[in-house]
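Below is one structure. I have some questions about it.
Missing here: one protein chain of the complex. Every other protein chain is in place.
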């Protein structure tokens, strides 16, 4: 029961992860897909194509992408209202995700959920939960089902550091540890819960240490470093799959944008944001790849263009989508049962 | 931030606590008052004079008595449904407490609360809470009021180890630590929550360790040893009064009786109960006093007789009490305001 | 249909229902505080732990939000959990999970996920457990779209509703009134599943319709006896299912009797009785010969002493008086 701190130098990780060029480019592409999708969402929000609350993941992409590498298709994922990144990294089609942002019937949740409620049964993506901490007990239950049904699956549960103050966090970690369930708890510690800085929400700011009091082995990892995250997640997942019970991963990160689209960001300095942007997961990884000679500037440009095309296609798909007929409003409140 | 374990040998504590004979006898008498009051309550329950749920503190008396020694009259106390011991040790009149058990108007809560809801404004005794964990946030708020009003008071909050699994425990400890509030959290770890043994409710069974993840200094103490508890409580209270923020005290104890009066105790061995009874707080303390030459057998008898008289008077008081008129049913749902 | 009858208590009927479910479907398990080694706080699950073991009779730590949410997750994951929240009083701690997850997931996911979960809880007053342990909040649950709410009052329903609830693909909340557990009577030895929709006419009568459910059913039947002695024929309807409500049965009865009283242990303002009164207003206004009456709990935290507790919750006399009042005699 110890907290492992990664040191940020991961040059040695290459072979551990079999970090061949293809995989590296895959990671970069995935992060880029999230980044561009969301940047487009921000624009669409200004155009009032997307409404409601929109919480962007910009700056935190390495976490979803890194962790998802270790999951199989039959593992389960539980996320929050800041879940576009997880959905994309999990493989949900960007087209249907964008249609969901619009509220169109072609959306992954039939348009009913919008940004905060992305669901996908095929990839066992269980949302999309807008109650802070509300997803953690679900993850415990999903893992319990897998265990009792004898399936060797893991549930990855993502949440912010703000959720760590909620009772649901405490109850869920205890249950998972007590019952030795296959849950990977991933805390995306971006230092703020809306406008509340970590040191004003937690008496113990090292979130990973909290896992100790449930006897859950935990690691804290640089949340801006996709390789470090992948490595830490793979290690934790292997331990879970080996029957070791739950694991906890704290990823130290930062959101580059406002909490949601209604946030003047009075609670933090511009300089702080700028400093973190310099450590951005895309920026750093791209630089590292370029320095390692794995990627040329032309290739970057090509990649960006490809992703831009995918995003454009997603927007076109969403635009072309239909509104769910009002007559279907009450459909699926309950399961329609054969009469 | 460390967990202190007491070693059970407290022969050296005598002078630290100025354990003169008078004080020793006071402690013994207080524990005896609780014990005899409750044993009488058990009989009265069989006679159907007391109804509803009745949770006895038998075996755990040292905790309430020990901790209360360190409190001043203006400190606040928050307890649970197993709070007769705390009420007596806090100085509530046994007469009115017994009337409350009967549900009579002369009871401390006008008879409306019964066993689980003892309140007393004069001694700042805030209940008497039948929702497990429900009192902890109240204690945080009481301490906040004291702090903001510039009063140098402490709130002592008692709860069972079962409550440690509830979200309210987590949220309350974090708030108290974050805001450095004068709360003494006293966990009465009697190893069972109803029929659930500690190791089946907590992945980390050393409850005091949990306080660490909130950066609350904690101590674990022999909950059968009134002197050790008094010493640990006084030390913690002094630190709190010195502005050190909250403290956490885990008292390891055992309840000798059933959880409530409806409990066949299928979940634990008779032998286990017997073994613990040999470590009983009254038994041991009395023996220790006798061995130390502070107490003679005759004095014990005298003391017991005095307490028995007090209990008998309490019963007589309760028997003579009146039922609240039905017309007053809705009184005090809201404060009556001058028209 | 075999006519062999056995003597059984409500508690045992619920236990038999749980046992049957565990035997019939390996995906079923029971989870809650003290359901296992302790045998359940109202002894409902006594013996099941020894029979089915700790995985299927799963003791949960004191963490209502956590284990109820885990039940929802387990249902999503393919199991058929029976979550026992010891009493409705503690279910407030789990209400966010029930309202925001269990009740919404299907609709919000566009029909992708359903939550085949059953939550059982004890409810009601009568045992002198005072303000924090005597709630009747069935009406709150019946307000929430996405869940179904049952209140078995009879042995048949206690025995038969659980299996149907488990077969239902959506979350079902079952309320067991604490004063019913010790009631016993005759039940067919082969009693099994019953439908979980529709109200039942428990007694026929043409003068006034008494509408009730759960813990108040037997008080209402007693009241009907008293009324009968005075020549008043009361029809007694047991709602059985609080969400959805069976309007047709209610309206048909009122179309015959033209008068109605609703008996509900919830606090009066905002009670389930209010909803039923409003429905009678909307759907049977022209049939009514007198305003519909309500017999509910006094709007006070339920006090401990017996005389005050009795005064706070609906009693047979109150029901008789209310029936007379709507009949003007």
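Going by the order they are written in, the chains are A, B and C; count residues from 1 in each one.
Everything that follows uses one rule, which is that a residue touches a chain if its C-beta (ideal position, glycine included) is under 8 Å from a C-beta of that chain, and two chains touch if they have at least 3 such contacts.
Given the structure is predicted, the values throughout are model-derived calculations rather than measurements.
The chain not shown here is in contact, across the full complex, with A, B, C. Check C:45, C:63, C:89 or C:253 against the missing chain and you find that the one touching it is C:89. Within the set C:61, C:139 or C:160, the residue that contacts the chain not displayed is C:139. Contact with the chain not shown here comes from a single listed residue; of A:97, A:116 or A:282, that residue is A:116. Considering the full assembly, A:129 is the residue among A:36, A:129 or A:153 that touches the omitted chain.
Within the entire complex, the positions of subunit C that touch the omitted partner chain are 65, 89-90, 92-93, 95-96, 99-100, 103-104, 107-108, 130-132, 135, 139-140, 142-146, 243, 245, 266-267, 269-275, 277-278, 280-282, 285-286, 288, 290-294, 299-301, 303. Touch with the hidden chain on the side of subunit A covers residues 51-53, 103-104, 111-114, 116-117, 129-134, 162-163, 165-167, 193-197, 200-202, 263-264, 266-267, 323-324, 326, 329-330, 333.
Interface residues of subunit B facing the missing partner chain: 76, 107-113, 117, 119-121, 126-129, 131, 134, 136-146, 148-149, 167-168, 170-172, 174-175, 178, 331-335, 337.
By definition in this document, only the chains that are shown with their structure count from here on.
Chain centres computed from CA atoms place B at the largest separation from subunit A.
Chain centres here are Cα means. That of subunit A falls 46 Å from that of subunit B. If you average the CA atoms of subunit A and of subunit C, the two centres end up 41 Å from each other. Of all residues in subunit A, those that touch two or more other chains are 167-168, 170-171, 174, 178.
The multi-chain contact residues of subunit C, meaning those touching 2 or more other chains, are 61, 63, 65-66.
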